[in-house]
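Of the protein chains in this complex, one is absent; all others appear in place.
Lettered A, B and C in written order, each chain numbered from 1.
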Amino acid sequence: MKRLRLATIWLDGCSGCHMSFLDMDELLLELAPRLELAYSPLVDRKEFPEQVDLALLEGAVSTPEDEAKARLVRARSHLVVALGDCACNGNLPAMRNRLDNAELLDLVYRQQAEGEAGPPTRNVPPLLPHSLPLHRVIDVDLFLPGCPPPAAAIVRALTAVLEGRELSELPTLKFG
Amino acid sequence: MSGGRVITLQIDGRDCGAREEQTILEVARENGIYIPTLCHLNGLHPVGGCRICLVEIAGAPRPLPACVTHPVEGMQVTTDNPELRRQRRLILELMLAEGNHICAVCVVNGHCELQELALQLGVDHLEVPALYPSREVDASHPRFGLDRNRCVLCTRCVRVCGEIEGAHTWDVMGRGLQAMVISDLNQPWGEAESCTGCGKCVQVCPTGALFEKGKSAGEMVKRHLHLPLLTAMRREEEAGE
Amino acid sequence: MPPAASASSGPADTDQAATPNIPQCTPSNTPKHDASDKRWRPVEAAMRRNGYRPGGLIEALHAVQRSYGYIDDASMRALGATMQLPLSKIYGVVTFYHFFHLKPKGRHTCVVCLGTACYIKGADRLLQAISREQQMQPGETSADGRLSLLTARCVGSCGQAPAVVIDDLVQGQAEGSAINRQLARLNGREEERPAATATKGPPAAGEART
Partner (left out) sequence: MTPEELQRIAAEELQARQHARHRIGVCTASGCLSCGSREVLTAIKQEAADKPEMNLRVEGVGCMGLCSRGPLVWVQTNPPPTETSTAASADASPTASAPNLPDASPDDSADITTDASSDRPTGASARAESALLYKQLTPDDAPTLIATLAAAPASPTAAAAPPATTAEQTSAQDSTQTSAQAPATGDHPLAQKICDPAMPFFKRQVKVVLDQFENIDPERLESYLAADGYLALLDCLHHRRPPEIIDEITRSGLRGRGGGGYPTGLKWSTVAKASAFVPQAGQGHAGSGRQSAGEAERPDGPRKYVICNADEGDPGAFMDRSVLESAPHRVLEGMAIAAYAVGADFGYIYVRAEYPLAVERLRKAIGQAEKQGLLGRNIGGSDFNFQVEIRLGAGAFVCGEETALLASIEGRRGQPRPRPPYPAEHGLWGCPTLINNVETFANVAAIINRGADWFASLGTDKSKGTKVFALAGKVANTGLIEVPMGISLTEIVNEMGGGTPDEAGGAIKAVQTGGPSGGCIPAAHFNLPVDYESLQAEGSIMGSGGMIIMDDTAAMVDVARFFMEFCVEESCGKCTPCRVGTKQVLLLLEKIGRGEGRPADLTQLEELCHLLQQTSLCGLGQSAANPVLSTLRFFRREYVELLAGEEEA
């Protein structure tokens, strides 16, 4: 059997969804032979592969860098899964959306910061006006909300893809 | 209130008996037929505002809210079909898009009617863009708090405060998207002289908009099963006067 | 997409959110709410006409606004006490209707109609021209409390579109520079007669005086 080429991507999130992925515990061992982890923050690969079967994206889209990455992943992936609340509805990163960026940076790096450091300017991408859920930027095939989504739900989704079942038949998951 | 004319109607193809002063929602529940609701709460006057409990009635040009529609002899009610499900879903999405509903950091995470409805109706993302309002949080009350960003304007708090507690501390100000729940003259809740501090509003709030202080995410459990009893007692008292 | 709150507009918002440039109550126009204040009498009369029943609330609010130009907390408390109405309910009613104001308006009002007919005939550009010249956003009152620039959803003078209502007087087929000149004249007149007091009549009301 051909192994499923899987990628996991970490955008503006806390990596909690990746932790939940690892939380599959011994099930990981069962799935491992059927999967090929082609790209992930968990493995040492710098470039996104030309083609993967399934991409799990964690996090909201908050910077132009996130946006470009999401588009690249979409272009090179057969199926894209929004993994977790941040990718599905913006979640915590989107809580900044009620402020505009100048206000936000001032609040965080001046008003609430020690000293008068001001916002960092080097080696950080600028912010998009809003932190967006993934589907506002690219097409998404499956949403797995949850903060984080339970490991069992990730297993269920992976199994469904491996078995070629309809993703729409998967049970809905709860936000939060 | 009891003893109205008895009529028969069909709900989802099942024959049901009902008294004419009952609502379709009540009849459906008596017969074990589930209709999702949000602004409705047993023991409070229904308002038909949230539109989640819409059902189809044969011959009606558009779906009607089950919580305020009364049965008519021979009425044929459909409580569930793909179209209704689609409409309810979209309405819920509108509601979720209107506020800032971040379940992960909400005190009622796991005990929230809105969250539960999203699960039931299959909402796992929003097709419409979120509006990200910037609404004031009122933490002036010593025991309770109000985060208007989580409010869905169901007006349960307004009703329980007016109808049962009799204080009428809460009402809705403004209109449209600017509508929001206020206490007294839009004062901080802690300064509202009419508030008795009974906390019924907190208990009936379906979301984390009204909460008890000192609870962290996931700790706040709402208790409102006693409401119908309060209503009945109140009615009895009034009748006895 | 900008946050909803900052994207919204309309006269009511400015009442409900804190608006800069609104003059504070001065001792001379702070309402009193008993028989000692002549201006309260029409309010009392409006309540009495309706048997002090809750049904007379809106009538009473109209009377308050006619007397004082706006509706303040003290008035709402007085109405609540007399008509046995909860405060939140009164506040809810006042803020539901765009005609009622919670803050004093300027001594003069300039209402630009944004109805359909006026819109088709360029009311938005007209409003811009006035807003630019007067250096005020719609809904604002000038810092000196002289002028309020307001908008209306239709003053019913569609046959004369675009329409502008200056101090209750409708100007049909209005044109930006002429309106601005007229507003300048208003200010000029006021300077000649510094004693001029608040305009009579509902501030945002809109038809010809008879």
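Here is the rule we use: a contact is a pair of C-beta atoms (placed from the backbone, for glycine too) under 8 Å apart; a residue touches a chain by one contact, two chains touch by 3 or more.
Remember, predicted model here, so these are calculated numbers, not experimental data.
Q: Of the listed residues B:Arg14, B:Arg143, B:Arg175 or B:Lys213, which contacts the missing chain in the full complex?
A: B:Arg175
Q: Of B:Ala97, B:Val123 or B:Ile182, which residue touches the hidden chain?
A: For the chain that is not drawn, the touching residue is B:Ala97.
Q: Can you say which of C:Ala74, C:Ala129, C:Cys158 or C:Leu186 touches the chain missing from this structure?
A: For the chain that is not drawn, the touching residue is C:Cys158.
Q: What is the set of chain C residues that contact the non-displayed chain in the whole complex?
A: Counting over the whole complex, chain C touches the hidden chain at residues 1, 4, 10, 51, 53-59, 61-62, 84-86, 89, 92-93, 96-100, 114-121, 152-161, 163, 168, 170-173, 201-202, 204-208, 210.
Q: Considering the entire assembly, which residues of chain B contact the chain that has been omitted?
A: 45, 47-51, 54, 62-65, 68-70, 87, 90-91, 94-95, 97-98, 127-129, 131, 152-153, 158-159, 162-163, 165-168, 171-172, 174-179, 241
FYI, only the chains that are shown with their structure count from here on.
Q: Whose C-alpha centre lies nearest the centre of all protein C-alpha atoms?
A: B
Q: When the centre of a chain is set as the mean of its C-alpha atoms, what distance in Å lies between chain B and chain C?
A: 36
Q: Express in whole angstrom the distance between the two chain centres, defined as the mean CA positions of chain A and chain C.
A: Taking the mean C-alpha position of each chain, the two centres sit 51 Å apart.
Q: Which chain C residues touch at least two other chains?
A: 1, 3, 5, in rising order.
Q: Mark out which residues of chain A touch at least two other chains, giving numbers and ranges.
A: Answer for chain A, listing residues that touch two or more other chains: 97-99, 130.
Q: List the residues on chain B that touch chain A in their complex, please.
A: It is residues 96, 100-106, 109-110, 112, 115-116, 118-119, 122-126, 129-130, 132-134 of chain B that touch chain A.
Q: Which residues of chain B touch chain C in the complex?
A: Listed in rising order, the residues of chain B that touch chain C are 129, 131-135, 158, 162, 167-175, 177-178, 182-186, 194.
Q: How about chain C: which of its residues touch chain B in the complex?
A: Touching chain B from chain C are residues 1, 3-6, 8, 12-13, 16, 73, 76-77, 86-92, 95-96.
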